[in-house]
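Note that this complex is displayed minus one protein chain, with the remaining chains in position.
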Amino acid sequence: MIIVLKKTVTPQELDHICQKVRELGLTPQVSRGVERTVIGVIGDEEKLQVQPLEVFPGVEQVLAILKPYKLASRDYRAENTEFEMAHGVKVGGKKIVVMAGPCSVENYDMLFDLAKIVKKAGATFLRGGAFKPRTSPYSFQGLGEEGLKYLRQAADETGLLVCTEVMDTRQVELVAKYADMLQIGARNMQNFDLLKECGASKKPVLLKRGLSATVKDLLMSAEYLLSRGNFKVVLGERGIRTFETSTRNTLDLNAIPVIKKETHLPVLVDPSHGTGYRDFVTPMAMAGVAAGCDGLMIEVHQCPEEAKSDGEQSLLPGQFEELMKKARAVAHAVGRDI
Amino acid sequence: MIIVLKKTVTPQELDHICQKVRELGLTPQVSRGVERTVIGVIGDEEKLQVQPLEVFPGVEQVLAILKPYKLASRDYRAENTEFEMAHGVKVGGKKIVVMAGPCSVENYDMLFDLAKIVKKAGATFLRGGAFKPRTSPYSFQGLGEEGLKYLRQAADETGLLVCTEVMDTRQVELVAKYADMLQIGARNMQNFDLLKECGASKKPVLLKRGLSATVKDLLMSAEYLLSRGNFKVVLGERGIRTFETSTRNTLDLNAIPVIKKETHLPVLVDPSHGTGYRDFVTPMAMAGVAAGCDGLMIEVHQCPEEAKSDGEQSLLPGQFEELMKKARAVAHAVGRDI
Amino acid sequence: MIIVLKKTVTPQELDHICQKVRELGLTPQVSRGVERTVIGVIGDEEKLQVQPLEVFPGVEQVLAILKPYKLASRDYRAENTEFEMAHGVKVGGKKIVVMAGPCSVENYDMLFDLAKIVKKAGATFLRGGAFKPRTSPYSFQGLGEEGLKYLRQAADETGLLVCTEVMDTRQVELVAKYADMLQIGARNMQNFDLLKECGASKKPVLLKRGLSATVKDLLMSAEYLLSRGNFKVVLGERGIRTFETSTRNTLDLNAIPVIKKETHLPVLVDPSHGTGYRDFVTPMAMAGVAAGCDGLMIEVHQCPEEAKSDGEQSLLPGQFEELMKKARAVAHAVGRDI
Partner (left out) sequence: MIIVLKKTVTPQELDHICQKVRELGLTPQVSRGVERTVIGVIGDEEKLQVQPLEVFPGVEQVLAILKPYKLASRDYRAENTEFEMAHGVKVGGKKIVVMAGPCSVENYDMLFDLAKIVKKAGATFLRGGAFKPRTSPYSFQGLGEEGLKYLRQAADETGLLVCTEVMDTRQVELVAKYADMLQIGARNMQNFDLLKECGASKKPVLLKRGLSATVKDLLMSAEYLLSRGNFKVVLGERGIRTFETSTRNTLDLNAIPVIKKETHLPVLVDPSHGTGYRDFVTPMAMAGVAAGCDGLMIEVHQCPEEAKSDGEQSLLPGQFEELMKKARAVAHAVGRDI
């Protein structure tokens, strides 16, 4: 950590700061420049992260040298994280995993029908919400446990895995009973109690990036999971909030190479939520694959006109098959499979 | 609701949409313009909000005429919401309420000492975190119930009320036992299960705006509380996330007059989190009062050098007294008291 | 255009608005709903765009039905715009055009050397700045006309076309003398006098999206060019400003399918400026191709250590050759060529 001092710093202030640094078991190294004096701090930078050095008299700014995440960083683990799930599905490997299904689970027949469709087209996971985070209290809030049962049954009958959202600490055990992978939604990315519970559950987790979260914030939230011993974590890019309104969110594909550089964890792209409009889902899924993602999450619905949520962004079954064909071509072009 | 049709819409598509509108018990009114045909829908717009009309063939866009919130709107209640709490403290009235205290509760003596200081300077609420939402899993996470007890005791001995954050549905009952007002933090503004529990608890709630939440989103979250019968709700502006980095967040004071226009609920400004730097807290508190806020939330610490969190933005006791004097002068200038 | 009236609108206010609408030669169509009365306006919506209807007493909001751009829209021209330049280079066709070269023109030898390299790797345009928009007045401001001459000569000797930035209305004639395509940079996207001059010049123009410009804003600026009779316009996505700091800007690839839907104009992606870091340029170029772009603009430099600007984001010659190979594979996968 580098402490930059004000031009007006006094010798007493300088001594006071150096003493504090020594009290923390670290070594201050004072360097006098032409315009500013700076203190380099030698030792475990972590000790300083809890200490608000900015507030000491005479300090102008404090510059961090290390990233605040540890277990999530490439420094901790250089090679990509890859883990295996049921049916031999590998997450984080050469083959890009595809999670597909309706936004909300609405009834069994529709779900089972969709499961067969997406399985046939090449998906490995069935997605669908049983607990739904809805902006309005008057909107459909999901089928709850009944929805989880439908997901499990439809997945089992078709040879798919289940990924579904858990919204509340009290639901973790229940959702973990039915799902193969727990999804933490964008709005809960910094619900730290939920992160702790999902970390403790040891189930694979899909952690979606919050609408106003930087990649660094996302990795800090992943650190909550990893620090509880759960390394089966997939990061999900699903759009950030910007001033642009022609898409519902701004799917930030830059995050793919950034994440690949910073962390060993696999990353998935959700162009359905990321763009919010059916017409943009397929091109952005293809772009995600070209950028290097390890997974795709796609909303599909037989009859978007009747969907209880997010009908605007759901693909029709035929459109999903088309997406899979196009994404596969791009995957092959970049040395991957899907 | 207005349904704008594509230039290429067919008579069959038009009929199909009109039929759907009628099925919902509404009346479609077709109007043919020079460039586009539009359908005005007469009846309860709510019925259409669950229906994804955008996905019907031939539809270009759907324009909403009504706001999606009801109980929170000025249409529902024209006069300002004002409610009374213990010690005769009125929230939402002529007198601006001030909540002050440390970021985190660290120990009793410090807290009691601060309570006396802020009470003397004119605060009516003691603020302080017992459960802390921290970006890093390695940071201080709060004292939990012990912190709640300290808050209650320090407030009782000084004649203050307690406002403190609840982060998890499982803590609502516990926090409600000690606090006079429950705070839902910015990161949990769309933790819908937490909103439901806080709504059900009937305790006054301070609902803080999320970092990427529009005012409309904030009012939709308030609607979760109101629709469960809890009308003792205060909205809190504490900064949104923008590209500007000279402040930690961008405190959006525009939200004050916008909120005052749209809703009857009182609104509070938190310039400590909103700006993130001690130097900017007092001018922005004064600006908040001039803009018409009903409350201020200010972080104060005797020794920011030792603070376990947010030391950079905490005022020293003397600075807080100064803030109160300056804010009082502005309050009087705008016909309010503090 | 739809005029939504306030709940409290009086018959006099309603009459006043209808009269105004009629004065403009349009027909008001009043429709009374349960909660609101709305006025549909039949006729040429353009006439209303100059009239601030929001300010009339009794008006709650005004909803536009038509897009504000005309010549740029797919309604005006359904098929893609494709135009041919010297050396038979087609812009907007099946083959993706690649513009490559240094950020700034620094000297002739370096430029000529780079021109040979990028030509060999498959580029069709030589890019490079002779007039440089620099944030700091103390930074290198470009070689001016000398730089333009170098560009022309290096391009002619290698069979490339020249695309270079024009920053000021007074430079348009000069730059047009040397360049094949005029670039209007992001910071000048709403320099309306410059747009008018470039529109009048009839030279092909690359119009880059501003850092805080929506796609709609970009198309409105394009409309300035088109309305002066210049239809040889390429739009350029080069990143928008968001809260994310791990990339210099947030390259918004969603803009590609949005632009393709809204307008007939070709669109180019600049991942060098869009991301700001060399490591992210190639994956984002590939993603841009997969998303459907018609062109790429890439910064290349033999010795980024010595570059007078933007060294961090410049590819080395070998990296550029690698990018071309990978982008070509993706282009073939999506039915394009490069």
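Quick notes
As written, the chains take the letters A, B and C, and residue 1 is the first residue of each chain.
Heads up, the rule we're going with is that a contact is a pair of C-beta atoms (placed from the backbone, for glycine too) under 8 Å apart; a residue touches a chain by one contact, two chains touch by 3 or more.
Owing to the predicted nature of the structure, the values given are computational and were not obtained by experimental measurement.
Among A:L63, A:A86 or A:C303, the one in contact with the hidden chain is A:L63.
Checked against the hidden chain, the listed residues C:K119, C:K203 or C:R241 yield one contact partner: C:R241. When the omitted chain is restored, the residue from A:D44, A:E84 or A:E306 that touches it is A:D44. Considering C:R36, C:R77, C:K149 or C:R187, the position touching the chain not shown turns out to be C:R187 (whole complex). Screening C:E54, C:E82 or C:D109 for touch with the missing chain picks out C:E54.
Remark: the residues of subunit C touching the chain excluded from display are 20, 46, 49-50, 52, 54-56, 68, 133-141, 167-170, 187-188, 190-195, 210-212, 217, 220, 223-224, 227, 240-241, 278, 304-305, 307-308, 310-312, 314. Seen across the whole complex, the unshown chain contacts subunit B at 212, 214-216, 240, 242-247, 250-258, 261-262, 274-275, 279-280, 283-284, 286-292, 326, 329-330, 332-334.
Panel shows subunit A; residues 2, 4, 7, 29, 31-36, 38, 40-45, 63, 65-66, 75, 241-243, 245 of it touch the chain omitted from the view.
Everything that follows uses one rule, which is that only the chains that are shown with their structure count from here on.
Averaging Cα coordinates per chain places subunit A and subunit C 31 Å apart. Centre-to-centre, using mean CA coordinates, subunit B is 38 Å away from subunit C. For subunit A, the set of residues touching two or more other chains reads 212, 240.
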